[in-house]
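Sharing a structure here in structure tokens format.
One protein chain is absent from this view; the other protein chains keep their places.
So that you can tell them apart, the chains are marked A, B and C in the order they are listed, and the count of residues begins at 1 in each.
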Amino acid sequence: MTADVQWSLSWIRDVAARVSERKSEFTTLDREIGDADHGENLNRGFTAVVERIDGLEQPPGTIGDVLKLVATTLMSTVGGASGPLYGTAFLRASKAAAVPELDGQAASALISAALEGVSTRGKAVVGEKTMIDAWAPAAAAAAQSAENGEDAAQVFAAAAQAAAQGAEETIELKATKGRASYLGERSVGHKDPGATTTALILESAARTVQ
Amino acid sequence: MTADVQWSLSWIRDVAARVSERKSEFTTLDREIGDADHGENLNRGFTAVVERIDGLEQPPGTIGDVLKLVATTLMSTVGGASGPLYGTAFLRASKAAAVPELDGQAASALISAALEGVSTRGKAVVGEKTMIDAWAPAAAAAAQSAENGEDAAQVFAAAAQAAAQGAEETIELKATKGRASYLGERSVGHKDPGATTTALILESAARTVQ
Amino acid sequence: MKKLINSPESVLAQTVEGFTLAHSDLVEAHTDPVFISRATPTPSGKVALVSGGGSGHEPLHGGFVGDGMLDAAVPGAMFTSPTPDQIEAAIKHADAGAGVLNIVKNYTGDVMNFEMAVELAEADDINVRSVIVNDDVAVEDSTWTAGRRGVAGTVLVEKIAGAAAVRGDDLDAVTTLAQKVVDNVRSMGVALTACTVPHAGEPSFTLAEDEIEIGIGIHGEPGRERIKLRTADEITELLLGPVVEDLGIGNGEKALLFVNGMGGTPASELYIVYRHARKLLEDQGVEVTRSLVGNYVTSLEMQGASITVLRLDEELTTLWDAPVKTAALNW
Partner (left out) sequence: MKKLINSPESVLAQTVEGFTLAHSDLVEAHTDPVFISRATPTPSGKVALVSGGGSGHEPLHGGFVGDGMLDAAVPGAMFTSPTPDQIEAAIKHADAGAGVLNIVKNYTGDVMNFEMAVELAEADDINVRSVIVNDDVAVEDSTWTAGRRGVAGTVLVEKIAGAAAVRGDDLDAVTTLAQKVVDNVRSMGVALTACTVPHAGEPSFTLAEDEIEIGIGIHGEPGRERIKLRTADEITELLLGPVVEDLGIGNGEKALLFVNGMGGTPASELYIVYRHARKLLEDQGVEVTRSLVGNYVTSLEMQGASITVLRLDEELTTLWDAPVKTAALNW
């Protein structure tokens, strides 16, 4: 599948399906170092997103239109920290992807814009045990891949792999932003829920575009 | 030991010691069909009784004086159902035992008076799964023993045995008075706490007078 | 057993001390014997109201001492009726010449200890009456047993009788009114978990992860029936049904609906129960014109709730609305 509007809809539907499948895993991660709601939050959000997609009267013209619908829906249904963060990420991404189809450069731009959105909203930097620790390596890997002239599928694949690794590496980190920061040293040894769902979102992008 | 004033003090001290030893047993019985306080209630009462006995400036003149001290102390420290019941029992008993020493007849009169006190105060009859089911057979056995010309030690021994058996037989009864009555059929199969402590009181009387 | 206490023995005294320190504008502690009174004397000529019972049901009764409600409250040991001398002291202290009404929950121990206290107080020439609250419909065959228990409805009796006393009713009238509330109020409760009496150290009963106890008392006594966990709406129906039936309330009547927490249940759950109980009543044509939701008659940390319905007429409504200034009810 090419990274077109149709793909973006498949991508988001796939994210919704995976979040619904794995929500208790995310909630468990969040119970360990947070407040046990991350899975529930995202599932509520993406369920609403799918409902809105289902209710669309006519197909969206650009990938940006799809991502904007995702952004506004997440903002008005998720709440918590991840609502504004993912909401802003998708909003920025939607602006960067106001096209009917993505090439490698555009795919990389989409991911960088999402990272920028999360950074602006949450003011966290790499190493604070947040979703930034998945978005940042993903954006770097995507940029590298695009620079190498790879296509959107390859860019998403590179990003997904980097995000997964970044998420994995949050286990060793001590949280200094978000709710897990209240635990101090005791946050070490647990995987960050938001970084984990970021990895899911990018993994899903890569898989659906293949 | 003869059933004199000195004995009555030993009796009450022994009751206090036994109640303190077995209080969790009584509280457990009361947890099963009541509100888990009978052991605590009696222990609070008899601890106070012993303190007052220890504080006596001069030895009491009659057994009745000792029992009256027990009665008023229990009334002002026990509360619950057993406070007024045992308080009234000992008050009536004290009137029946206004003598320096008990013979068989007087011992039987003491027990009958206690029974009458419990009946008047609690308005229960035999078979309702209350302390009456220990006091009533005890009074009957004591009367029989006294009629046979037996002495106080033998009268208390007969009463103690009958009370123990009466308490045992409460297991099969369905409660219709007191807190256990709220359980209806579910009260069957459990021994009544008050009947059990009545058996202890009479067993102690018999043992200390031997 | 995990509790914020210093020792089982010190719970009562330290609770009374903390409570009266925190609300020194409203109440005063008395020791030896222990009771709680209004901070200011009972207004001269007003009928005084005294209530009491075992501890562990806080805010009952101390939380209801103050203007417009009780003049004194007598806390016994945990779940244990207070003693006659405690009650007598409270009666004596509360009396302002117009006599005293005791509001007694129907338990063998409470009834007997209050009876003895009344005998003592009468010997002191105080005019004393008692009403026995017995609103718990969970207890069946009541004529053959110790009778229905007094539970959450007690708060409504205390509030309304308190307002009647402030209005200037004499002892006969206040007693009649309190009895009218008793006659028109019914309750039933459910426990999701048992409570642990400090000195017992173990829960009063054990419920499996999927079991609840219907018809629970307020002393951790087991209830009428143990059933599988159901939804809040289903449980609400199980509780409200017997209450409405026993009270015989129906179409065109007005009611106060009171959802009481047993101490360990979040407010959100009480409102979920309230919501459905209200709907059920209104479906039967009963208009809910007054409401009360919260932890008022508790069983330590027990999770659970009770539903109380009081049939209202204009007089009871006016008295319910009358000002009250206590630690737990205030308007």
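The criterion applied here is as follows: a residue touches a chain if its C-beta (ideal position, glycine included) is under 8 Å from a C-beta of that chain, and two chains touch if they have at least 3 such contacts.
What you see is a predicted model; the values in this text were computed from it and never measured.
K.L.:
Can you list the shown chains that the omitted chain is in contact with?
P.N.:
So, taking every chain into account, the missing one touches A, C.
K.L.:
One chain isn't shown here. Among A:Gly34, A:Gly64, A:Pro137 or A:Gly166, which residue touches it?
P.N.:
For the chain that is not drawn, the touching residue is A:Gly34.
K.L.:
Tell me which residue among C:Ser51, C:Gln86, C:Thr265 or C:Thr308 touches the hidden chain in the full complex.
P.N.:
Answering carefully, the residue with contact to the hidden chain is C:Thr265.
K.L.:
Need a quick check: the contact residues on chain A for the chain that isn't drawn.
P.N.:
Within chain A, the residues that touch the unshown chain are 27, 31, 33-37, 40-41, 44, 75-85, 121-122, 175-179, 181-184, 186.
K.L.:
Tell me, which residues in chain C touch the chain that this view leaves out?
P.N.:
2-7, 11, 14-15, 17-19, 21-23, 55-56, 58-59, 63, 190, 192-193, 207, 209-210, 212, 229, 231-233, 235, 259, 263-275, 278, 291, 293, 295, 298, 300-301, 303-305, 330-331
Just so it is clear, only the chains that are shown with their structure count from here on.
K.L.:
Counting only chain pairs that touch, give me the topology of the graph as line, ring, star, complete or other.
P.N.:
other
K.L.:
Could you work out how far the Cα centre of chain A sits from that of chain B, in whole Å?
P.N.:
Taking the average C-alpha coordinate of chain A and of chain B, the gap between them is 75 Å.
K.L.:
Using mean CA coordinates as chain centres, what's the chain B-chain C distance in Å?
P.N.:
Between these chains, centre-to-centre, one finds 32 Å.
K.L.:
Which chain C residues touch at least two other chains?
P.N.:
Where chain C is concerned, no single residue meets two or more other chains.
K.L.:
Please set out, as single numbers or ranges, the residues of chain B touching at least two other chains.
P.N.:
None at all.
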